[in-house]
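A single protein chain has been omitted; all remaining protein chains appear in their positions.
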Amino acid sequence: MGLIELDGVERDFVVHRRVGRVRRHRDVVRAVDGVSFTVEAGEMVGYIGPNGAGKSTTIKMLTGILVPTAGSVRVAGLDPQRSRTELAMRIGVVFGQRNQLWWDLPLRDSFELLRHMYRVPADLHRRRLAEFVELLDLGSFLDTPVRQLSLGQKMRGEITAALLHGPSILYLDEPTIGLDVVSKSRAREFLARVNRELGVTVVLTTHDLSDVERLCSRLMVIDHGRVVYDGTVDDLKARHGQYRTLVVDLEGPAEPLVVDGAEVVRVDGPRQWLRFHRDRTTAAQLIAAIASTTAVVDLTIEEPLIEDVIAGVYVGGAPDRT
Amino acid sequence: MAHVGGAPLSLYWAVARRSFRRYSTYRGATFAGAFTNTVFGFIQAYVLLAVFRRRDTIGGLDVVDAVTFTFVTQGLLAIVAAFGPLELADRITSGDVVSDLYRPLDLQSWWLAQDIGRAGFQLMFRGIPPFAVGAVAFHLRLPAGPSVWAGFAVSLSLALAVGFAWRFAMSLSAFWLLEVRGLVQLMGLVFMFFAGFILPLPFFPPALRDVANVLPFAAVVELPVEVFLSKHRALPDLLGVVAHQAAWLAVLVGTGRVVMVRAWRRVVVQGG
Partner (left out) sequence: MVETHGGPTVAEQAVIWRRLVGARIRADWQYRTSFITFMVSQFVAGFLDIVAIVILFSNVDRLAGWSVAEVALLYGTSNLSFALSDVFVSEAEFAAHHIRAGSFDRFLLRPVGPLLLLCGQEFALRRAGKVVQSVLVLAVALTQVPVDWDLPKAAMVVTMVAVGFVIFGGLWVLTSSIAFWAVEAREVANSVTYGGNFVTHYPLEIFSGWLRRLVTVVPLAFVSYQPTLWVLGRRDPHGSPAWFAFAGPLVALATVLVARAVWFSGIRHYRSTGS
């Protein structure tokens, strides 16, 4: 049995739209539309998708904040909505868009309040806190009111708050939003460690796909409320990222090149981009074909970007079709 | 074309209309507010009925006057908005006001236009419903004839303006105080009490009446309601009431301008 199990989960929202001056139109938005998956203990899963795909809604159902309209959700063997307070002891949640700390209080006081809420023994709390302070370098701002912290400091505080009670599952909804490169990589390093050393199962939602590439062994892509991909990052690239691009710099501006097995997708002065299918031709063959007709000054080969691969999945299928 | 503070009058008209429309988006809150005013009107009306079982008139008001008084004041409550400061106070606290100060228009007139739009909306949807419902359940008195209606219209407009000028001046205190809500709430209570919201001023013992008479608040509630009840039908009498309101308006608008200029200088000198 998996730690997290979703079976045919749906969630509808009723929204009222103004039509004209007075009349209101009632619409039903299906935010999550038949999602099923299982997450085993110890996994670190990336849950990604475009805006409005239903990621946050799924996380809220996993925590018991929202009741599913249909289907079943079980987390650690519990129904999250029914056993919400019981489950709360075992999960930690970070919503990157929302603040969960006490705005006017220093982090230290927030942590102390949480200690009482989660009934963590004082010495265990002290030990854990000391560890987090060291790993996340919280020491310098532990006594500053949260409202005066920078975004990065606040986020480190949020992550600590989510872990202090020793949860076995951690949900992160856009935890790296707005962080600079250094803070981001530090947060990632920390999360990888939490997963590896403490064995915490992590479900991570993000729009920064490098988060997923660095951290997650498994990737789920959701679009329009449905899971459209579930597998490893490498598999995804292999399946949907067969196209590579050859960039050639010619001696001067020229007509788009005509080469077998590739097409010109962009021209910028003397530079041209040729897209080719990995299985149908090789870079070497292409270069030879071009060099036989035209003088080439320089060339590079671009690997598929994960962003492009996933964008292809979002629009409903492989990018081959375009 | 007429100009105020470097901006054409049509701009202020547009501001008032936009403000009216903005309030019309809070329909649920408007309905709920009107409902609450009606409930309070009913409770107060029954208390007054019990009082008038032992007396025929109090301070020149009979029972119908007193109950009418209650429903008119419940309607007025949202219109004169005695409870809250203007949004201006928030803008001052957040520092956004600096951008207002650099606009080529008159700050006080700009906020007046905003408030006229708001009051117009509240008049229609918060002012009339409690009175209409009250009129179904109780015997209420309407102004006796078109001339009284006209007098009420003038007196009510002045009341709104006085109420605005008061809140404008209060809101400016945010330039000096960090947090004005507490102060405005406290002043709002004093305002309500001496304006005649809680009880008609004719009920007050002479000493308290004297206090009420030297404060501007009666000009916002008590006087227009008296006009509504046809207590000032003779023209000289009515003109006296209007002059009283106008005098307070002049004093408060003047105070607001003086304070505004000083606040302005403070912002310029201290950089906000």
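Of note:
Letters A and B name the chains as they come in the text, with residue numbers starting at 1 for each one.
Basically, a contact is a pair of C-beta atoms (placed from the backbone, for glycine too) under 8 Å apart; a residue touches a chain by one contact, two chains touch by 3 or more.
This one's a predicted model, so the numbers in the text were calculated from it and none came from an experiment.
Interface note: of A:D33, A:D173 or A:D223, the residue touching the hidden chain in the full complex is A:D173. Per the touch definition above, the residue from B:I58, B:L107 or B:L238 contacting the chain not shown is B:I58. Where subunit A meets the missing chain, the touching residues are 13, 52, 56, 60, 63-67, 81, 83-86, 88-89, 91, 93, 95, 97-100, 102-105, 109, 112-113, 116-119, 173. Residues of subunit B that touch the chain left out of view are 26-29, 32-33, 35-36, 39-40, 42-43, 46-47, 49-51, 53-55, 58, 177-179, 181-183, 185-186, 189-190, 192-193, 198-199, 203-205, 208.
Throughout what follows, only the chains that are shown with their structure count from here on.
Note on chain placement: the centre of subunit A and the centre of subunit B lie 53 Å apart, centres being C-alpha means.
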